[in-house]
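Every protein chain of the complex appears in place save one, which is left out.
After this line comes subunit A, so read on.
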Amino acid sequence: MAEKINLLAFEKPLTELFKKIEHLKKISEISMTDEILMLKKRIETMRKEIFLNLTPIQVVQVARHIMRPTMLDYINLVFTDFVELHGDRNFSDDPAMVGGIAKLNGKSVVVIGHQKGHATKELISRNFGMANPEGYRKALRLMRIAARFNKPIISFVDTPGAYPGIGAEERGQAEAIAKNLREMIALTVPFVTVITGEGGSGGALGIGMGNKVLMLEFSIYSVISPEGCASILFRDAGRAPEAAEKSKLVAKNLLELGIIDEIIKEPIGGAHNNCEQAAQNIKAAVIKHIDELKKLSHGELISHRYQKYRKMGIFTEV
């Protein structure tokens, strides 16, 4: 049902099949079950096909899907014993940034991440996942606790960007992000970042400087949104598909550029079609990388992270 309401434009070919299933269900006799199963199989096959060949702007649509699982959808599937911890201890608690302690595979960790929501009410209360300075400061507070008590950190990135508001500027949005960038380098514990939806620029990077950066297959990571890029550089917001293509914001491109370390597979039709499966894939990947990183000493972890970001950049030197 949810699938039917939330088909994306490029999934149109599936509409007829879903309608048929609905119809069969209405006149339902037990004898129809086989037919429904067959139709579902066909949907799955077609979906698989469609999602194999998504254009970058279509990936953007999946990444922003209203039913795309959020940090809080994943939290109890990837982790156990989650206790949310609030507040930056200076000004307020930012609902667009969630953080807390939890267990991953039975071991204590600190988890932070942007939170968007699905329903209008939650989206508004969480500012569509656009954090204010307090969100970044809360995240830093929790990362520092992790470092002091030797617990790994996992960050979940899913934001259109840091919030561009008057209060955000007054309270130092730039300073809050900048400080996080500097402090994340010095964390003495294993740190893994998972980009689960939208990796929107500085707002994403502000909690995203893990030793390893993993990305869900249909998520995006960019310095500017395709719409912003199109309206500024192409002077035409309608050219967003072209901007998405050119700015290389999909996981495959980012892996080639050495920005991310691994692409996490999504279930057929994207994470929103099977949140449990997506969570299992995330969990397996995160455990693997945390276990690898645990073999490094504090000093090695810092130097691993430092070297990773030190070598970013492409230029000529003649």
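Operating definition for what follows: a contact is a pair of C-beta atoms (placed from the backbone, for glycine too) under 8 Å apart; a residue touches a chain by one contact, two chains touch by 3 or more; residues count from 1.
By definition in this document, contacts and distances are computed from a predicted model.
Enquirer: Can you work out the missing subunit's protein name as recorded in UniProt? Choose among "Nitrite reductase (NADH) large subunit", "Mn transporter", "Signal recognition particle protein" or "Acetyl-coenzyme A carboxylase carboxyl transferase subunit beta".
Expert: "Acetyl-coenzyme A carboxylase carboxyl transferase subunit beta"
Enquirer: Taking the full complex into account, find the residue in A:69, A:135 or A:161 that is in contact with the omitted chain.
Expert: A:161
Enquirer: Which listed residue (A:190, A:203 or A:270) would be found touching the missing chain in the intact complex?
Expert: A:203
Enquirer: Among the options A:22, A:35 or A:175, which residue touches the chain absent from this view?
Expert: A:175
Enquirer: List the subunit A residues touching the unshown chain?
Expert: Within subunit A, the residues that touch the unshown chain are 128, 130, 160-166, 168-175, 177-179, 181-183, 185-186, 200-203, 205-206, 209, 221-225, 227-229, 231-235, 237, 246-249, 254, 257, 259, 305-306, 309-310, 312-318.
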